[in-house]
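One protein chain omitted, others in place.
On to chain A.
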């Protein structure tokens, strides 16, 4: 059988870069086959998408060599209208894939482009929305949807065009754990209903391993270093996978840490359940003592936007030396609460004390030396024109000598691997470098109370490990850290205290250990998942007690 997609020796180089974005990439895909394409950020994954959907070479500033055949025809010869019937793409960012205001109009948009007669549209729209379980949202406005629903809508828009090849380009990078799970389930269910070839482009393996066994791995140079089964890759390429910063499934990683010699590690929780192994819970103990003196006290805080009360009567006390994780479902008011705690937003009611002094009595400049806040998108916080100035900025507020500033800045840039980029504009850095720079500035600023809004969102595994390492360091040198996160593994590994927020109020405030012991249906209701380590341990203990009671 002739392959449906045939990529031959594809090489792409951008005008502005020395190195190739993709180097001699070749692979084939049969009709109806699925493929996972994995690579760290900067490995040319998105470049490949642009080639497959025909944007390149037309819009490319640079050189392209090699050929791409889709359904036996060279891709660049297809007209855009024709191509959209063959290749459909769901992109990463749920916010920017739409041009209409309501769900039905958006699905119709693609059909209109193809000139589908008006009488047939309604049926096709309903069918596409049914496939992703979104029919009840047909008349809804797009801005009222959650991120996960938006991605499902993007999928429906593409499915309505009935493409033979579906490419999904990091579709879950901007989604939380639960929405991610749901999206992957949707794709899985689709495979049984419709026949199409599928390319999943990702830097995280979790959840996708059920869909296909085949994976193609890209390295940072944009070359394919592996094409074959995932299991074999985990056996033979484990080191390279880690070196390239590709997330291997967390279950696999965790089991391998404890049983490094395992030749066929489980890829999912289900696989572990079939073959449970003893799990020790090893938590790297923190030797930071928690002071009894309160650092930040919130008393009966509430905050409303319009008529809606977003934060409801929250009273919390933070002590020096704590590492607090704030968890809860999307839209539960976590971000709003954190902004109030940082003093960016005025509460409608209640008061905030920092070091025993009411917030209104603090001078803005001094307050900013006490409280730091790290936003999700690092770009938002860049204020100067070079990497060097960005780090030096915080020091200029404190009366530091010029020579000293230079030394401190250079040291920090060195340790973050940013020294050779010190004259670049912060916006010209790669995503990972931007995140590192934003953390560097926060370390220089050296605030004693640091709030972070989901800083690990959409990062590859390298950047993530680095970031958490640095936070840990800050914590050990005396900072109090409060972090919003969806990642329960991070809570398990780092937090000394966890606060569950739901519907604007505090639902639980305890140690992570106590949280894991809570009834599972309560956690489900709060939309929380247990961390992998705890889940595996429970499965093993369950299996062990089953064995001991039956024998």
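In this text, contacts are C-beta pairs under 8 Å (C-beta built on N, C-alpha and C of every residue); 3 or more make two chains touch, one makes a residue touch a chain; residues count from 1.
Everything that follows uses one rule, which is that contacts and distances are computed from a predicted model.
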Worksheet item: Of the options "Energy-coupling factor transporter transmembrane protein EcfT", "Ion-translocating oxidoreductase complex subunit C", "Spore germination protein GerPE" or "ABC-type antimicrobial peptide transport system, permease component", which is the UniProt protein name for the chain that has been left out of view?
Response: "Energy-coupling factor transporter transmembrane protein EcfT"
Worksheet, complete the sentence: Missing-chain contact among A:148, A:276, A:372 or A:502 belongs to A:372
Worksheet entry | Of A:88, A:171 or A:432, the residue in touch with the unshown chain | A:88
Worksheet item: Any idea which of A:60, A:116 or A:523 touches the chain not displayed?
Response: A:116
Discussion item. Residue by residue, what part of chain A touches the chain that was omitted?
Written reply: 50, 53, 55, 79-81, 83-85, 87-89, 91, 93, 95-101, 104-105, 108-118, 121, 125, 142-143, 154, 157-158, 161, 339, 342, 344-345, 364-365, 368-369, 371-373, 375, 377, 379-383, 393-394, 397, 427, 441, 445
